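With one protein chain held back, the other chains of the complex are shown just where they sit.
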Amino acid sequence: MRTFGKNESNIGLAPGTLVHVGEKKAEKVVIKILAYNSEKLIEKKLETVEDCLAFKDQPDINLWINVDGLDRVDIIEKLGNYFNIHPLTLEDVLNTGQRPKTEDYESYIYTVLKMILLDTKKEEITLDQVSIILGPNYILSFQEREGDVFDPVRERFKNPASRLRKNGVDHLAYSLIDAIVDNYFLILEHFGEEIENLEEGLIIQPRPETLKAVQKYKRDMITLRKSVWPLRELINGLQRVESDLIKETTRIYLRDIYDHTIQVIDSVEDFRDILSSMVDIYLSSISYRMNDVMKVLTVIATIFIPLTFIAGVYGMNFEYMPELKWRWGYPAIMLAMSLIGVSMFAYFKKRRWV
Amino acid sequence: MRTFGKNESNIGLAPGTLVHVGEKKAEKVVIKILAYNSEKLIEKKLETVEDCLAFKDQPDINLWINVDGLDRVDIIEKLGNYFNIHPLTLEDVLNTGQRPKTEDYESYIYTVLKMILLDTKKEEITLDQVSIILGPNYILSFQEREGDVFDPVRERFKNPASRLRKNGVDHLAYSLIDAIVDNYFLILEHFGEEIENLEEGLIIQPRPETLKAVQKYKRDMITLRKSVWPLRELINGLQRVESDLIKETTRIYLRDIYDHTIQVIDSVEDFRDILSSMVDIYLSSISYRMNDVMKVLTVIATIFIPLTFIAGVYGMNFEYMPELKWRWGYPAIMLAMSLIGVSMFAYFKKRRWV
Amino acid sequence: MRTFGKNESNIGLAPGTLVHVGEKKAEKVVIKILAYNSEKLIEKKLETVEDCLAFKDQPDINLWINVDGLDRVDIIEKLGNYFNIHPLTLEDVLNTGQRPKTEDYESYIYTVLKMILLDTKKEEITLDQVSIILGPNYILSFQEREGDVFDPVRERFKNPASRLRKNGVDHLAYSLIDAIVDNYFLILEHFGEEIENLEEGLIIQPRPETLKAVQKYKRDMITLRKSVWPLRELINGLQRVESDLIKETTRIYLRDIYDHTIQVIDSVEDFRDILSSMVDIYLSSISYRMNDVMKVLTVIATIFIPLTFIAGVYGMNFEYMPELKWRWGYPAIMLAMSLIGVSMFAYFKKRRWV
Amino acid sequence: MRTFGKNESNIGLAPGTLVHVGEKKAEKVVIKILAYNSEKLIEKKLETVEDCLAFKDQPDINLWINVDGLDRVDIIEKLGNYFNIHPLTLEDVLNTGQRPKTEDYESYIYTVLKMILLDTKKEEITLDQVSIILGPNYILSFQEREGDVFDPVRERFKNPASRLRKNGVDHLAYSLIDAIVDNYFLILEHFGEEIENLEEGLIIQPRPETLKAVQKYKRDMITLRKSVWPLRELINGLQRVESDLIKETTRIYLRDIYDHTIQVIDSVEDFRDILSSMVDIYLSSISYRMNDVMKVLTVIATIFIPLTFIAGVYGMNFEYMPELKWRWGYPAIMLAMSLIGVSMFAYFKKRRWV
Partner (left out) sequence: MRTFGKNESNIGLAPGTLVHVGEKKAEKVVIKILAYNSEKLIEKKLETVEDCLAFKDQPDINLWINVDGLDRVDIIEKLGNYFNIHPLTLEDVLNTGQRPKTEDYESYIYTVLKMILLDTKKEEITLDQVSIILGPNYILSFQEREGDVFDPVRERFKNPASRLRKNGVDHLAYSLIDAIVDNYFLILEHFGEEIENLEEGLIIQPRPETLKAVQKYKRDMITLRKSVWPLRELINGLQRVESDLIKETTRIYLRDIYDHTIQVIDSVEDFRDILSSMVDIYLSSISYRMNDVMKVLTVIATIFIPLTFIAGVYGMNFEYMPELKWRWGYPAIMLAMSLIGVSMFAYFKKRRWV
């Protein structure tokens, strides 16, 4: 089971030592820069981290530097130095076992959350950590690898009239968080359908594979829950943070995400509830089917066992068995056996066993 | 399962873009106006949205404009402009995945809740979103389609002495919310009866169909719960909102709805409890019936299997089997077998298996 | 299942309309008056509601007017007018679907609670609503029909030295509530015994009827819980109400009821717990008994089926079966079969199946 | 099930009437007095309640009067009068259905709690109520009968250097409560062992008696819980009471009891958890054993039923059955049957049924 928190490789290290802690997901580090204001928009992939200095501290220009891949500690350290990021923040950026949280470092606000990617083929979810550092006119975002849920945000940048372009970087921060939370709904919708299918199958044709799938989804829900529950607190923290970095207008938008977060939490809890009751339904369905099997066995056995006994009696080799000599003995006994069989069948019919 | 929240079509859109999000339930948009004070009452279906301007801002006239159908974004945008409604409110009106909530926009109070319609034939519930915008002397209400639970309110308007006519639009807002909450009781009563029937059937004749029905009602309860839980907070918010739009006298009436809301919540939780325990009862009932089946099999089999064995012994073809030659061998063995059979039956009788 | 809240007949009515809502339990209305102070005591059944005016507003006289039956709305309305009771209070008195609550109307305090009557023959509980209006020197109490739990209170009135006679009407109000809560203990004790019997039966002789009884008691507990939970808040409200109607000395006594209420709530929750686990015990007991049945079947079948096979072999009609000609063939095979039978029985004995 | 609260004999009585309510556990009342300061110690059994007056109000003497048995209401009333105890307190002392609580009467602090006595032979717990009245220089304690958990406290008195002797009566009150809470640990340890044994038996040899024992312990836990939960609040109350009767130094010691109380509560909840899951384990174990039984039946039946059929075929009496005449027919068919039997056995072996 996925657990958050320190990994073995980290345990015992002095706090503050910069090491990438977590699964290696990306081979190399890609830095993309996006410099914008309402008039112009520059989008560029950086060759070296030093290239970003050209864009830094230009008046009236908002900067979004996105780093995909956390393996090159030196690059991240340099970037951190350029923007005066506290070592503890960088440590958190590199350790992908963070619980979603937001922390106010006065010159910037650090937010870390989990982006959920769904591999629909393998029916597997992956948790990627996204760190967002919101400064006065820049945003640094760090992801574990390329490929994210921010494409709609990037698309909106192309429209000069969009709020993203007209507002400051705090609106961009909001948009990124909003994109991550929006994506949760997609994941939940997918889970909703899968769980519904599962339940159908559970009643009709219960199999251990179904049970395994139920357990798998239960675990996924635990993973999701760990990512989503702290979000409520996080958004709350962002709304109430005493900092000029987040403007009043953006705070109203944050209220919207807060509503969404609660909806996500509610859904996760509902799914957990439903999944929990599924094991009981599985058991019930198996019992029901076993009952069916037992009825067939019982009907057949209770009809034929007495008849076989009767046949056995007249198969005995006693010398003095007068019935055996009778002319109508055989038809009479056949008739008697038929009557017994039919009446037993009728009895089971009445009890609705057949 | 029905989840609240953004739908796929909405994800990725810039916040504030007006699009109708949700299932299309109505073909066209119907606007009805009701202008009233204690002396007169005008009820009219509008041809175009511009017609409402004739009634707007007349002194001493309260206005209730009800819009059925959310597909014509242009109409709703126009109406919003006439009454100076904030774009974010209109966005919420159009997105039918809202969680019930109330928001104070100073010049008006926006309230959104869920009206539950029951299709008794299909045993299905539908959630329709109702948005109520309460201004100083007008109410705008938006529904997903025609057909609602407000007919008793409309009926009461015909009586000039009714409180509705004598009081302001805040009393109308209260009455509309009250009508929606009252309707929940009807739904709950219906569910109460259905669940009681289900439980009866569960004990007497457990079948997978019953289990399916239980699961269906469980889901309905989750849906209801999502609509009802936020209501408590909503009514609380309305009671405490610092706004002249809601008069002191109306706040007392809101306390009444608050009580009702808690009763609805309690009942929903009770139903959930009862439904949860039903799967266990189903399982118990199946086990009990299986036990019955097993007893029959066991009684028949354990009586006749030993007897068949005895018959088999005397059906053996050994040359030297003295019993076979005895004159009374056959009657003796028949008697012995009868005795064995009867005594085993008596034993089962004693153990209450037959 | 009993649900509180509006009934169908009431839904759609304008709030404030006086109609008796709820089951009709009494044929006619009986009004009894009890005028008392520490010196004298007058107890009388009133013919008409107007007769109470003779007692009203006499100096130094405390008045308790008890109304049994809620069908005559006119009588209750008149009485309300004499004592200046707010129409909303009268509406609540008449609607028997109230949640227990207390409301301060300044000139009087309105309290509504549920009296539980137990029909020990049918093992059924009935909830009767009791409304208590506590004024400066009068108490109006309304019940759904004659027959209540107040007889011990009435008895105590006969003693001029009793606190009831020496204290004001607030002490009477306390005594009435105390009598209702005390009665809950009787009900709970009865349930406690019934549930214990049930559990005994559940383990020894599980039957669907027992399961039905468990479900019935579960429902009763839900009903009780709905009546009892709000009591805590109610008593709290009475203790803290800022009103001269309840004297300091009486508030101390109310603390006592508060303790009792918590005890009742605790017991109800414990019973719910126990009842919930009973379905599991039922299932376990059935399984245990089924196991017993299966063991008998298995022992008999596994002993005799192989023996029957052997007998069958020597019942075959092959011409060349040398054993059949042997002098000691028959006794030898009988011995062999006995040995097999005995050793299998010993095996089952060892496994504790017999 | 043991429920706290009023007993039948008390219901209907005027509050404040002194009657011993509860089971009569002691035949007579024993009053013991212990007068002490750091220099001297007098321990005495009183003949009459008046004898205590000799010790009362002596300067620099702390007094502990312990009353065993609550049947002689007159004695308790007298004692109450000597020390100016409020009638409501005495009523609570006499009613053994109290919930543990502490009440500040300014001139003294009244504390009531439950002492748990374990009858290890019958495996039964008894709840005895202990009332402690802490005055400025005296403690009155009331128990339902002789025999308590205070012997270690009495032992410590003999040491003049002990804190008990050097501190005031508030330290004695603390020591008494501490002794009662300490005793809970003993009870819990006992239950812990019993429950562990039970669980072992549940998996190895599930029987209805074990289930009954589980239910019994569940009830005991409910009883314990009722005694322990209110303790937390009680100790809290004592720590924060605004009274000079409890000195600052003693309050620090009370913090210690608070910790213990939470440990007791935690353990009780854990035991409840474990006991709850035991019914499921019982059911699982039965099912597992039934599965075992079924496998034996199935293996034997499925091997021999087909063989018996074959034997039956060659037992038929058709005239033209060529096999019967063959020289090697019998050995051939025996071989065939052996092969069938062995291969079926191998199949079951492979499926791990044998």
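In this document, chain identifiers A, B, C and D correspond to the written order of the chains, with residue numbering beginning at 1 in each.
The rule is short, and it goes like this: a residue touches a chain if its C-beta (ideal position, glycine included) is under 8 Å from a C-beta of that chain, and two chains touch if they have at least 3 such contacts.
Predicted model only: the values in this text are computed from it and were never measured.
Within the set A:Gly22, A:Gly135, A:Gly168 or A:Pro206, the residue that contacts the chain not displayed is A:Pro206.
For the chain missing from the display, the contacting residue among D:Ile76, D:Ala213, D:Leu283 or D:Met337 is D:Leu283, taking the whole complex into account.
In the full complex, subunit A contacts the hidden chain through residues 1, 3-8, 11-16, 88, 97-99, 101, 206-208, 211-212, 215, 218-219, 222, 226, 276, 279-280, 282-283, 286-287, 289-290, 293-294, 296-297, 300-301, 304-305, 307-308, 311-312, 314-317, 321, 323-330, 333-334. Seen across the whole complex, the unshown chain contacts subunit D at 151-152, 155-156, 162-164, 178-179, 182-183, 185-186, 188-189, 192, 195-196, 199, 203-204, 252-253, 256, 259-260, 262-264, 266-267, 270, 273-274, 277, 280-281, 283-285, 287-288, 290-291, 294-295, 297-298, 301-302, 305-306, 308-309, 312-313, 315-321, 353.
Definition applied: only the chains that are shown with their structure count from here on.
Of all residue numbers seen at the subunit C-subunit D contact, under half occur in both copies; the interface is built from largely non-matching residues.
The angle of the rotation carrying subunit A onto subunit C, fitted on C-alpha atoms and rounded to the nearest 5, is 145°.
The mean-CA centres of subunit B and subunit D are about 43 angstrom from one another, to the nearest whole unit. Shared interface positions of subunit B, i.e. residues touching 2 or more other chains, are given as 280, 283, 287, 290, 294, 297, 301, 305, 308, 312, 315-317, 321. Pairs of chains in mutual contact: A-B, B-C, C-D.
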